[in-house]
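Just dropping this structure here.
Here the complex is missing one protein chain, while the rest keep their positions.
Take a look at chain A:
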């Protein structure tokens, strides 16, 4: 049984409500942090913990916090990224739905550390019922003196506001999110300046993922050093993985990052294997934008070593033979699934979600979808496969935000590892049309 730091109490009856959450030890980290630690000490603990951003990029949270600019007289803000729209990813939803006070607790401590008196949760618009859950948790925290004015008599004021998005994947990108929070279209800004210097209303802003901010609670409770002992290498602590696709037990699992990919897929504690005794064909382990791997490279690295569920091991081999941890959206394909069809579905997604600011992304995503459609439905040529390869290369690295890369990588990886399937579609047009 792997150690649980976030979801340990998620199944306690009534944990959604303050009284039960508090009885189970909730809000201790706020008392400890606000009464016995200063903001710098909190940042120091988070640094020591080695916690990396759980939104996908894996940037060290403590380091980001220490970068926040502190110009005299300018308010600073913490923004929680709850936009969660990466296909395959539904872990933040789970956390907010079942144990909302954990996020609120983490937000209070983090707001104190960063000096944010007005903290915003930006949540995807479709999670409408979770807005109600969060607002109720906030109200309860306020009534019990953990939010509002002069929290626990320390002189610290903090309010948390929940803002709903309105359907746009790009608003998960932190600068697009900030634009959206300012009431505009979600067009990403050019970085740098990073939000830590110029963010919401041009004020210094830290944007962190839901899971990152929730993890601050166990870090404060147990201390950064203890937290860092869990896991392996630079993959410290626990990680939420949302597992889906062709597996027996889809759902959200908290893992310590020492288990192997094979154990995660086949053990009854996690995914429980593939339905109907089918074989594993391929997997996208970190959300739709990370490279797909065929079964052999997924379970073992190119050098024949066991692959583990952590940042380093999943990345072993680079893009040639490895993939990424990403957001932890684990998508499994069984032997009957068609990689071309799946790639087409993702290509359509990225075309739909491109904000249209940069021409390589705006034009390239549409073009890739069209070619993939032709191939999938038996109207493709062999040269189309090379053309696809070419287009994705021209998008990658040539855009304002990484959505361009995110659209390019799945296509590249699918061709790299499953070229024979693309060729089969071209060479067997009649069967492909079925």
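Here, a residue touches a chain if its C-beta (ideal position, glycine included) is under 8 Å from a C-beta of that chain, and two chains touch if they have at least 3 such contacts; residues count from 1.
By definition in this document, contacts and distances are computed from a predicted model.
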Omitted chain per UniProt, picking from "Cobalt transport protein CbiM", "2Fe-2S ferredoxin-like protein", "NADH dehydrogenase subunit E" or "Branched-chain amino acid ABC transporter permease", is "NADH dehydrogenase subunit E"
Contact residue for the chain not shown (choose from A:125, A:193, A:272 or A:315):
A:125
Of A:60, A:148, A:193 or A:251, which one is in contact with the hidden chain?
A:251
From the listed residues A:48, A:164, A:191 or A:234, report the one that touches the chain absent from this view.
A:164
Determine which one of A:85, A:111, A:209 or A:323 touches the chain that has been left out.
A:85
Residue of A:184, A:305 or A:381 in touch with the missing chain, whole complex considered:
A:184
When the complex is taken as a whole, what residues of chain A touch the one chain not shown?
75, 84-90, 92-93, 118, 120, 124-129, 161, 163-169, 180-186, 201, 242-246, 250-252, 288, 329, 331, 333, 337, 341-342, 345-346, 348-349, 352-353
